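Have a look at this one.
Every protein chain but one is kept in place in this view of the complex.
Labels for the chains are A, B and C, by order of writing; each one numbers its residues from 1.
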Amino acid sequence: MSNSLGVLFRVTSFGESHGPCIGVVVDGCPAGLALDAGVVQSDLDRRSSSGQPGATPRREPDRVRVLSGLYRGRTTGAPICMVVDNTSQDSSAYERLAVTPRPGHADYPAGVRYGGWNDPAGGGRFSGRITAGFVMAGAIARTVLRTVNVEVCAHTVAIGAVEAPPCAPEDVPDRHRANALSCCDGAAADAMVEAIKAAQAAGDSVGGVVECVALGLPPGMGEPVFAGVESEVARALYSIPAVKAVEFGAGFALSRMRGSAANDPFAMLHERVVTTKNDAGGVLGGLTTGMPLVVRAGFKPTPSISRAQKTVNLESGTDTELTIAGRHDACIVPRAVVVVEAMVAIALCDLGLRCGAIQQVVR
Amino acid sequence: MSNSLGVLFRVTSFGESHGPCIGVVVDGCPAGLALDAGVVQSDLDRRSSSGQPGATPRREPDRVRVLSGLYRGRTTGAPICMVVDNTSQDSSAYERLAVTPRPGHADYPAGVRYGGWNDPAGGGRFSGRITAGFVMAGAIARTVLRTVNVEVCAHTVAIGAVEAPPCAPEDVPDRHRANALSCCDGAAADAMVEAIKAAQAAGDSVGGVVECVALGLPPGMGEPVFAGVESEVARALYSIPAVKAVEFGAGFALSRMRGSAANDPFAMLHERVVTTKNDAGGVLGGLTTGMPLVVRAGFKPTPSISRAQKTVNLESGTDTELTIAGRHDACIVPRAVVVVEAMVAIALCDLGLRCGAIQQVVR
Amino acid sequence: MSNSLGVLFRVTSFGESHGPCIGVVVDGCPAGLALDAGVVQSDLDRRSSSGQPGATPRREPDRVRVLSGLYRGRTTGAPICMVVDNTSQDSSAYERLAVTPRPGHADYPAGVRYGGWNDPAGGGRFSGRITAGFVMAGAIARTVLRTVNVEVCAHTVAIGAVEAPPCAPEDVPDRHRANALSCCDGAAADAMVEAIKAAQAAGDSVGGVVECVALGLPPGMGEPVFAGVESEVARALYSIPAVKAVEFGAGFALSRMRGSAANDPFAMLHERVVTTKNDAGGVLGGLTTGMPLVVRAGFKPTPSISRAQKTVNLESGTDTELTIAGRHDACIVPRAVVVVEAMVAIALCDLGLRCGAIQQVVR
Partner (left out) sequence: MSNSLGVLFRVTSFGESHGPCIGVVVDGCPAGLALDAGVVQSDLDRRSSSGQPGATPRREPDRVRVLSGLYRGRTTGAPICMVVDNTSQDSSAYERLAVTPRPGHADYPAGVRYGGWNDPAGGGRFSGRITAGFVMAGAIARTVLRTVNVEVCAHTVAIGAVEAPPCAPEDVPDRHRANALSCCDGAAADAMVEAIKAAQAAGDSVGGVVECVALGLPPGMGEPVFAGVESEVARALYSIPAVKAVEFGAGFALSRMRGSAANDPFAMLHERVVTTKNDAGGVLGGLTTGMPLVVRAGFKPTPSISRAQKTVNLESGTDTELTIAGRHDACIVPRAVVVVEAMVAIALCDLGLRCGAIQQVVR
């Protein structure tokens, strides 16, 4: 396993769904940063299932405990370890999963990879619950980015077939928390809730798309050729369970355009270089252009559904059926919005430190 | 800059478009592998502009020279350095680019990042020409993967608005070299040629989509949570200039499905565990499932076009127009097919070594 | 800060002397390893000050708590987080250290580096107490190494001017725990105790040398040219506070020999290749030879002494005197023996995984 991410801002994830806790170590955070555990808690609360349509009945208070790295309310340059305890564990439903792997879950390949020794309870290390650690690290990263006036905001742009109308990047911060779905458009949010409820009523689940913007990035950030902004951000996003697609700016639509339409013209605005549109999503040659970074992550539907599904019995080597009990979300997309923000912020914070755009000590 | 990729199979890229050569160092290649420079040359030839519709008139012979790491036709465990010389350099057209950055190119952010010291000739380090190094490393990676019966094949699935009909992953190896576009469907290939020619005639360019499959992967390969297959493959693909979107399996389409449709049912086939469809693209929880890996990369159109474009003069701080002379491709997608194969193979080779699926010495 | 070590077996350290706890995350431990917290506790107990001559009166129970990575008494392939709580904190003595840095301690350069934001209490991140985390990780590493019959043992070979007579590497395991000093020779141990007591009585401290041997290593382990055995082991050992010198085999004495005396002749013994002496310390060209690895680490005396010392007042910019209160060891060498074992084991475990000598799953 490889549970560390980043070069200078390095995040190490640990913990299992039904173990004692979910945790994270953030190494390389600049020293002297005023850091309130409340900032971390606030992001954890946004990840909470509470108030989410179609969310799992598992209720975890998810109170952050900071185990290291702070002194009198400020970062010290030392690694910051944070945990949330697991309190609501119901492992009984997971006993059989090593034998009859759940479709869409990691049960089968994980069993092969770890020789059957992996923790099956609640998906163990492959549970979406580990993203609580990502969120805690992301809260630190976002606090760091704010010292250089970079704001990272994500919003739900699609749930199943329901798509929200486009929202200008600079409007996202004001609008993305307007509803429980973190959707910038109220009417679309209502339709999304209906789509989730309909899936849930059918014993089914539904996926969606989260868009994330980063505002205030200076031009020239990124480490090409192998650690350009897109490489680092995509890699971080693909660490989120259920993400199967990532695109920047106009993304796949760019491949259907001609160059004259796709290229973003440069212009001067208030003595700054800008582009008059932003189909590149704020990245050229792996480097930020100074325009908003725009990235979209496509989530597959929650693989845990109530319906019977076809699978195999690995002991007998025969086909069989499986009906998953346990608790699960009909749609994890709204809860994943803050996770997307976290991963984008972690990647940008590392790149900012690597190129010197972020200083290692707050002065 | 960060010009090394990989943990155990480590690729280091160097060279500029108009410098003496383009090169690569491959470190961590297993010892004892029979390696013919012809294998590398063959992949380089596929990247050649020769015979490609709408390709640049720049003609480089691109003959590989192996500078280290081989002994009597076999790898030794030592780093393999390979170069191709740059012979057809015409730098005269690039003098002004640092002052009037080309839309869609890295000129502007690179100038900011490197304080104006970056090599502008031919795009310098940001030229697509550096992918010759990727291809040489990819040829090694693919040779390594073949020792464990893994085959990596890419094909063009869209050029502009022209989409090829789906091709089953196992059919790609037989069909992907049927035409100059590396398209598995002849009629689509013809239409793609027309689309490229039309763009070229209009002084314009066009993008497209390349799909890559990897056959024969064992289940359980990958290093979650931060170096799962998707993370590592996407990161590698986003190192290719012009890639703006990457998706696995059904990709963004999964976000519009319900779970009951998206999940791939498991079944036994010839005493092996398979899935009866493969919308996951062969990856669950960041680990290979044993089904074909399927990934698609969306390319933006070549930013270099003959038409006048709006840009800025960085010296005077005013808006201006730019018409790009120099040589460029109306569509780089067909030439990028082998580059996509290379990057996917490099990522998989590294993951195979990291989990022990590939041995460090050929015995 | 850079608080992670290793490529495939990766150790991340966190915690401060007077924070809530000292902890470590071990990532990359093979799955399926029977792991008793008692093994970890046993090593922690050896690091304890209890029973050590001249040791600090600070008494920490140092009970390990495993926060992740185990399931039903076995490793799962997931990261293992372990902590010991800090219970005996007396920070009052440390208030002034940021202003009047202690000679021989990190107070001054750390204040510069972290802009004065570093945690000063008990030395914060620079306290020898963080080695409790190293020891916990080392206990895991040593358990892994035992699966391939490698045993790592350290012993005290010098305290101040008292040197123990040489002990053959293969005799160390039986003899190194014979006394509180982990010295293989009883008479020398007695003299060492006297040396420590004499220093303590004088309000002073004393250093020493720890030798570590690793038995059972297969030939050919190591990752030259930049991650050979010596590079990786030395790097790990220099992470231990107070280590100022590291040598392998005959070490500095080799530089005074002629080649005919320094070279270790090869010979066949029981159908194995051996060397008839081992001045190379079991390493040639950065690779293990199959002979015992022998490495020595020189420790400076504990910088905290009771005597008045000359230092500066950083606020007034004037010279001043400092008398350190607080609790400290007159000699940390005996307590460091298990820390040396830990760091050597961590480095070897990583190298063993990197070359495939250690498998990633216990079968």
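Here is the rule we use: a contact is a pair of C-beta atoms (placed from the backbone, for glycine too) under 8 Å apart; a residue touches a chain by one contact, two chains touch by 3 or more.
None of the values given here were measured: they were computed from a predicted structure.
Among the chains on display, the ones the left-out chain touches in the entire complex are A, B, C.
The residue touching the chain not shown here, chosen from C:173, C:216 or C:251, is C:251.
Annotation: of C:119, C:223 or C:341, C:223 touches the absent chain (contact as defined above).
In the complete complex, the residue from C:280, C:293 or C:344 that touches the missing chain is C:280. Where chain A meets the chain that is not shown, the touching residues are 7-8, 354-356, 359-360. By the touch criterion stated above, the residues of chain B touching the omitted chain are 1-4, 10, 12-16, 19-21, 23, 25, 27-28, 31-32, 66-69, 71, 74-81, 83, 113-119, 121, 124-125, 361-363. Where chain C meets the omitted chain, the residues involved are 1-5, 7, 11, 13, 101, 103-106, 108-110, 112-114, 125-126, 130, 158, 160-161, 199, 202, 204-209, 218-228, 230-232, 234-236, 238-239, 241, 243-252, 254-260, 262-268, 271, 273, 275-276, 280-281, 284-290, 298-305, 307, 309-312, 314, 317-319, 354-355.
The working rule: only the chains that are shown with their structure count from here on.
Rounded to whole angstrom units, the spacing between the C-alpha centres of chain A and chain C is 38. The geometric centre of chain A is 26 Å away from that of chain B, both derived from CA atoms. Distance between chain B and chain C, defined via averaged C-alpha coordinates, is recorded as 45 Å.
Within chain C, no positions touching two or more other chains are listed.
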